[in-house]
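Yeah, one chain of the complex is gone here, protein chain that is, but the others are all in their spots.
Up next, chain A:
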C-alpha cells in the first residue's frame, strides 16, 4: 500500500466527531470618532497600522510626488527598478533573478491594501517572484479605493484563480531574534514607502 493510502486509511479511524464548517461572517470594525466618510477613516487606519509595522504612507502628491522622489534617487546614483506606469527607473528587469541583488529601490503596484494590519497584496504575473524581496528598499503604490477594512474583505477582493504567486507585505523585512531587539532590514527590503495614488 502506498503511503498516501496508508495515511488515508489511518484517517478513517479518526475519533474526531464530524464538525460543521463555520460561517465566517465578521463585520469590519466600526471606526467612530473619525471622519464622516468611511473612505477617509480607512486611509487613517491603514496609515496607523502601516506605521506600527515600520512602513510609511505618503498621502500627498500622488504619482507625481513618487516620480519626483525616484528622479532624485537616480540623481543620487541609486539603482531603481520600476514596474509602475509613468514612473521610470534606471534598471530593467534582468533575465536571471539573481542579477537583481544590487537593486537599491524597486517600485511596484499594490492591488489591495488592508486597513486592520497595514498589509498590501502584491502579485507579480510577469516578473521574477523574488523582485519585492531582493531589493534594498521597496516602494509600493496603492489606490485609495483598493483599501479594505480587514482580511476577510481582502480575501473577497482578490481573485485567487488568476494568481500563481502573491504576497501580503506588511512593512519592511524585520527580525527580533537577537534578545528581542527589533531590527528593521533582515533578508528582504530594509524600508517600505507606500504612495497613495
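The criterion applied here is as follows: a contact is a pair of C-beta atoms (placed from the backbone, for glycine too) under 8 Å apart; a residue touches a chain by one contact, two chains touch by 3 or more; residues count from 1.
Just so we're on the same page, contacts and distances are computed from a predicted model.
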Undepicted complex member, UniProt protein name, chosen from "Cytochrome ubiquinol oxidase subunit I", "Decaprenylphospho-beta-D-erythro-pentofuranosid-2-ulose 2-reductase", "Lactate utilization protein" or "Ferredoxin oxidoreductase": "Lactate utilization protein"
Touch criterion as defined above, residue of A:13, A:60, A:76 or A:92 at the omitted chain: A:13
Selected residue (touches chain absent from view) among A:63, A:78 or A:129: A:129
Absent chain, residues of chain A that touch it: 2-4, 6-8, 10-22, 24, 26-27, 29, 49, 52-53, 97-98, 101, 114, 116-119, 128-130, 133-134, 150-152, 154-156, 158, 160, 163-181, 183, 185-189
